[in-house]
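Below is one structure, written out as structure tokens; comments come after it.
The complex appears here without one of its protein chains, the remainder shown in place.
Moving on, here comes chain A:
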Amino acid sequence: MLEVKLHDVGEGMTEGEVLHYLVKVGDSVMTDQPLVEVQTDKMVAELTSPCSGIVKEIRIDEGEVVQVGTSLLYIESDESVRTEQKLHVEMNPVSEMKGKSMNNNEEKALPMTYKRVLATPYTRKIARDNNINIEDVRATDPSGRVTEEDVFRFLKGIQSTEESVKDEKQTVFSQEIPDEIPFKGIRKKIAEKMSKSLFTIPHVTHFDEVNMTNLLELKEQMKASGESISIPAFLIKALVISLKEFPIFNAELDEENSRILLKKNYHIGIATNTESGLMVPVIHHVDKKSIKQINKEVKGLTERAIAGKLQPFEMQNSTFTVSNVGPLGSTGATPIINYPETALIAFHKTKKQPIVNSHDEIVIGHIMTFSMAFDHRVADGATAVEFTNRFAGLIEQPHKLMLELI
């Protein structure tokens, strides 16, 4: 009999909700046939059958939330040889081995410096590309080898030691919501993240407005010439240009080591409203992408977010987050920073307003307000104003964006 356990589908999840079974007891199934849909923190994942055989028993009811490692159903395999094969990825706390052999080595004051990284070159590349020091990643493999999964888990910031702390916070929040709405899955994840951010970061929000008239005109001109680019793509590009000049807002405070990490990658998170709640898909390496490419990615990511089809890597590693609430309305907000980033900007509704132009005439302008929250431990108000002035300058005179083309 082969157990099908809830396993970590690659984003460092610790639990999941069984949404529904795609098979029933007695069904015969093929290898890789989807068996059950599970709601994780941010997405719906399908668990597939490890073998061909017959479904013997379903252990967990639909709607139940279970820990990773829990057996969901049992299949009698066609090949009895494979019976003992295990599907799940063990979530062993910490590998003792690595600490033992390596740290002890380092302690011995030997002339030879031997620092071996127990990970394949490809795994090392994943870590490198994400600005992670592979030596900081804990191995789940008892022999101390760091796998790709370990790196992804590290990326999500879910290291096993933090789990107990999180559980406490979860209970606090369940008390705040007294009715019958289940507090789990994405909703719970949002809550955890937001509270962590707000409890940790002293937020300051800075409001300003930007004249969108020229940009809207440019957009129309482009549309007329057959290129349809939506406004967020321009905003994101202008933001990244400004971020490169004010890298402090593309940073992460590493309090433990008393340092601020100025990120060299410009991965912009796009806060997206979906039926299941807030999701933040990420456009990676925006500084190396054209406005056209950004436009295409925003569209693709938003669609996949709404459809709940985002891949884990599409939600990871953002360095700065944008919340485009404009289409929904609003004139201001005090948004919460996407921890551990340093700043977040919310774009509000663009409205027609009377403005005074350079000839001192009152004309109709398109004005968008925005709110930028930033971490006051890392940056100060004056810098934030300089930053948003630079951003507004690029948007008000969008031809300047051309100067920044790579």
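What we mean here is this: a contact is a pair of C-beta atoms (placed from the backbone, for glycine too) under 8 Å apart; a residue touches a chain by one contact, two chains touch by 3 or more; residues count from 1.
One rule holds in what follows: contacts and distances are computed from a predicted model.
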*Chain not displayed: protein name in its UniProt record ("FtsX-like permease family protein", "Sarcosine oxidase subunit gamma", "Dihydrolipoyl dehydrogenase" or "Putative spermidine/putrescine transport system ATP-binding protein")*: "Dihydrolipoyl dehydrogenase"
*Touching the absent chain in the whole complex: find that residue among A:145, A:349 or A:400.*
A:145
*Can you work out which residue in A:288, A:309, A:352 or A:377 touches the chain that's missing from view?*
A:288
*From A:26, A:121 or A:329, residue that would touch the chain that is not displayed*: A:121
*asked:* From the list A:20, A:56 or A:264, pick the residue that touches the absent chain.
replied: A:264
*Which positions on chain A touch the chain that was left off?*
97, 101, 104-105, 108, 110, 112, 114-121, 124, 128-129, 131, 142-145, 264, 287-288
